[in-house]
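Only one protein chain is missing from this complex, and each of the others stays in its spot.
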Amino acid sequence: MATSRRTTKKGAADTANHAVFAGSMPVTSELTPFQILAPDGTPVREDLIPDLDLVEEMYRQMARLRHLDDKFMTLYKSQKLGNYAQFGGQEASQIGSAMALDQNLDFLCPMYRNTAAMITHGWSLKNAIMYWRGHPEGWRIPDDLNILPVIISIPGQIVHAAGVAMGLQMKKTGGVAMTYIGEGGTSQGDFHIGVNFASARNAPAVFIIENNGWAISVPRKVQSGVDYLMRRSEGYGIPGYLVDGNDILAVHTVAKKAVQDARDGKGPSLIEQMTYRIRPHTTGDDPKAYRDENGDPKFWAENRDPIQRVKRFLTTEKRWNDDREVAMMAEIETEFQAALEAADNFAAPDPKALLEYVFVNPPVQILEQQAILAERIKEVNA
Amino acid sequence: MATSRRTTKKGAADTANHAVFAGSMPVTSELTPFQILAPDGTPVREDLIPDLDLVEEMYRQMARLRHLDDKFMTLYKSQKLGNYAQFGGQEASQIGSAMALDQNLDFLCPMYRNTAAMITHGWSLKNAIMYWRGHPEGWRIPDDLNILPVIISIPGQIVHAAGVAMGLQMKKTGGVAMTYIGEGGTSQGDFHIGVNFASARNAPAVFIIENNGWAISVPRKVQSGVDYLMRRSEGYGIPGYLVDGNDILAVHTVAKKAVQDARDGKGPSLIEQMTYRIRPHTTGDDPKAYRDENGDPKFWAENRDPIQRVKRFLTTEKRWNDDREVAMMAEIETEFQAALEAADNFAAPDPKALLEYVFVNPPVQILEQQAILAERIKEVNA
Amino acid sequence: MTQVLEKTETKTLTMAAAITDAMDVMLDRDPSVVIYGEDVGNLGGVYRITTGLQKKHGEDRVFDSPLTESGIIGTAIGAGAVGMRPVVELQFGGFMMPAFDQIFSHVSRYRYRSRGRYKVPMVVRFPVGGGTGLLEQHADSPEAYLAHSPGIKVAYPSNPYDAKGLLISAIEDDDPVFFFETIVRYRDPKIRMEVPTGYYNIPLGKARIAREGKDVTIIGYGGMMQNIETAADAAASAGIQCEIIDLRTIVPLDIETILESVAKTGRVIIVHEATKTAGIGAEIAAQIMEKAFYELEAPIERVCSFDTMPSPFNSLNHFSRPEAHHIAAAIKKVLSA
Partner (left out) sequence: MTQVLEKTETKTLTMAAAITDAMDVMLDRDPSVVIYGEDVGNLGGVYRITTGLQKKHGEDRVFDSPLTESGIIGTAIGAGAVGMRPVVELQFGGFMMPAFDQIFSHVSRYRYRSRGRYKVPMVVRFPVGGGTGLLEQHADSPEAYLAHSPGIKVAYPSNPYDAKGLLISAIEDDDPVFFFETIVRYRDPKIRMEVPTGYYNIPLGKARIAREGKDVTIIGYGGMMQNIETAADAAASAGIQCEIIDLRTIVPLDIETILESVAKTGRVIIVHEATKTAGIGAEIAAQIMEKAFYELEAPIERVCSFDTMPSPFNSLNHFSRPEAHHIAAAIKKVLSA
């Protein structure tokens, strides 16, 4: 993943250029992702370990949502959920960053894989279930949540986030907009447009590239000749960060800095979180068709699991043990079952939802169609 | 122009980041545009002065096209030309780069301000006149020219150029695609898409940003928080160059290197040529509405003229004198008058052109409209 | 005409000045209104429609954006979601297309997608139409693309009074409204008119009977209205009474007013500058046929531009764009059918 022709291709050219042209870009240094915890849970940056209560909270949230992600797969298989985009393996990346937000002030602008970030920012499990069931109730965003609609068309949310940031800046709320994009989505025009617009307006936005190595079947290197996508920060004149996306402490630390900078009027940041899509693209995808599941996916699942990393750390720190684990898992299961029950008990979708919220003041053509719909509903019920 | 919040804004943040995060972007060095001749015509890089025959050829082409640009303004004022996008002041930028191409192998993908580059790549003065008159004959691109249609919608040509480069690569012709964009256009999605697509495919393309300081009334700094737009090369993993765009020797040298790299399979490059729009945006624009014409425009016209720079150099080198100047200007005027006469003598546009070339095999709906058009033409002629 | 007048003083204004005035009024009334786009700040836009607004209301309320339509419209979605009311300008109608994913995928669907939590109160203004002698791609009329995208309103005024009142309604409306401004009418002295100073509005979705008549209904909007009037004048001298409907808005489409007129005349001509095939004229014709089939006495005529891009051959375009004499020919045709 993230193989680059850069070193091979650019190295030679650059040296030659440098001899000749004063104005050419300097050869930039190699980059390594920022880390606080090594994969085995040992701190590599003791100085940056936060309060252990926070670490435990992160661990619990990751465990809770991994459980949810697995349950969603089970629900999908038994046809109790629609096609769903799993985040399993990317918990550190989403939770660590979303935890850097203030739920009252800051807006999350999610894409389809951000269920973990959304729940971390306050979305209920019940709503998440109903969303992925295609139930209108799941699509309604509660008034007290600062979460924008989930975006499927890649990557509109990047520009919306720039706009949210501009809006918050205009209203002087002190709020920040955080948004996510897959590494594949960085090839789209709206990625560039949104980040650059925020740069131009110095708007309080945090742009996070979750580099999970794959865009469905397409490996990272097909998207661009560059090695790391966060190098694009250079071209926008904003800070860029390369982070071990499976190290929740590293993710959180960088996200907090980026959020604080934005809040302080220092403008947007671009963060690339290196992680891996150990799951299929969505529940409908079979990755065996395009990659060796015993290769990288197995390696990452076994050696780079973001949850195990923190668990090992907390265990070493004597903050965690098997009893706590068992108790926590029981709580998590109970919570999930309650949410599932609430979703199951919710009234079936009302077909009228099809023609609601098209316009604030619907034109006569919509009213006519609502009448046709009412007819059709009556027929079915008859 | 090109003022940046970068130094003020990013400097501090970056230093702080660096103390903390191993993976953040290094602070990149300041850049100065590459130069071979100083504005007063003195060489700053004696070692890179090319053969004087070539320098004289460049000078003659710049003088010829400045004359054309001025004539076009005159024609416009006497309503003998439509609204026209002047390149005056950007001769070095367009001619120096287009002269790096092989007319038989390489394709030029122009935008509306590239009349100078197009003529340098073989377009006739007569066709240029007829193009800007909105005459169908001017729109026809002769079969033996490797020039794509002029693009107005900003900046489609960047993606087309990436496609031309891919096509030439597939056909193994050894050809290269060169394209231009204004600094304003770099805020669009297709700028990013085209450069990145070429990077991903290692396609033989040369992308030139003609930074003339203005996008109509909008100064460069509104477009982005970055200081120089060529820094974006970093984010595509391709070479980037910052060049004094009013120094034709510098422009040509860098363009030749980029073209040669592309031809050699080393992929695309991104070049930013710093120049200035001393003219109105188009003949229909009045810049007094948004800038002080006695400020930067006057300064650049008087002190940074790309033609004077080379003339001074050639004069010092004893390659040029007043007699030659007078003779050259006479030739240029004669050539222009002949082209104008040819254009004037061309048959008036045939209204049938309106419905030609819509489809290779027009559907019946087009045939019906052609019949209506024929009727209308008959009525007018009656 | 339905309207709410704050004061009854009037000024003689061009279309351009009336539009400027509407924005000025709304910037004063509603602090959440902001204006941005390419060149709208210092310059006041390439057609000078925002002239003076930055100076009066400040750079925080009226400002130049980077050159990106998708950025302009996409950020207006985000800013609108958090309570702003962006009134953005695109430089020309055809330059909407780099933003078309934002329009199709988001502007059109954002409120539906959030089940009403987020509205999209933006207004997108832009000059449209040909006859200007400008470069290629400066003469498009993209209303049909928008009308086929659910959830989007489309206003297309034909005179200063309507322009101001409709723009004020558009800014106040919580749905996204695309606002078409015909370039050749911006400063057309023939349509200067008395326009109330201060606040008033004209509801979106109410067509205007521009002229009553019993022989044939001519439906149009925007800059085409003058060509229609000219054709109707010529017909009048031949004793033909045209009823002229100025739609004012294409979405909502005031089919009621249209049907009332068709009931009277039985003959219909629809005029627009956009290309014919799959243009909005087809939709209007189809609705009329669906709802007034038995009242129609002749096939509905569509007078539209040919199915090509607005040609850059400026000296020829009058053969394609609907001129008064093309409309006159259509009047003859539907009356002899």
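So that you can tell them apart, the chains are marked A, B and C in the order they are listed, and the count of residues begins at 1 in each.
The criterion applied here is as follows: a residue touches a chain if its C-beta (ideal position, glycine included) is under 8 Å from a C-beta of that chain, and two chains touch if they have at least 3 such contacts.
What you are looking at is a predicted structure, and each value in this text was computed from that prediction instead of being measured.
Chemist: Of C:P203, C:G281 or C:P322, which one is in contact with the hidden chain?
Modeler: Within the whole complex, the residue contacting the unshown chain is C:G281.
Chemist: Can you work out which residue in C:G151, C:G205 or C:P322 touches the chain that's missing from view?
Modeler: In the full complex, the listed residue that touches the missing chain is C:G151.
Chemist: Looking at C:I209, C:L259 or C:M289, which residue reaches the missing chain?
Modeler: C:M289
Chemist: List every residue of chain C that touches the chain not included in the displayed model.
Modeler: Touch set of chain C with respect to the missing chain: 94, 97-98, 100-101, 103-105, 108-109, 112-113, 136-137, 142, 144-145, 147-148, 150-151, 251, 274-275, 277-283, 285-286, 289-291, 293, 296, 298-302, 307-309, 311-312, 337.
Chemist: Spell out the interface residues on chain A facing the chain that's missing from view.
Modeler: Touching the chain left out of view, chain A contributes residues 82-83, 85, 112, 134-136, 139, 150, 152-154, 184-185, 187-190, 215-218, 222-224, 282, 284, 289-290, 348-349, 351, 353-355, 358, 365-366, 369, 372-373, 376-377, 380.
Chemist: State which residues belonging to chain B touch the missing partner chain.
Modeler: Interface residues of chain B facing the absent chain: 107, 109, 136, 139-143, 148-151, 153, 156, 159-168, 170-171, 175, 177, 189-190, 193-194, 196-197, 200, 353, 356-361, 363-365.
Heads up, the rule we're going with is that only the chains that are shown with their structure count from here on.
Chemist: Compute the centre of every chain as the mean of its C-alpha atoms, then state which one is farthest from the centre of chain B.
Modeler: Max centre-to-centre separation from chain B belongs to A.
Chemist: Which chains, taken as a pair, are joined by the highest number of C-beta contacts?
Modeler: A-B
Chemist: What is the distance in Å between the mean C-alpha positions of chain A and chain B?
Modeler: Whole-Å distance between the two chain centres: 41.
Chemist: For chain C, jot down the residues that touch at least 2 other chains.
Modeler: Chain C, residues with two or more chain partners: 65-66, 68, 70-71, 98.
Chemist: Provide the list of chain B residues touching at least two other chains, using ranges where the numbers run on.
Modeler: 187-190, 222-224, in rising order.
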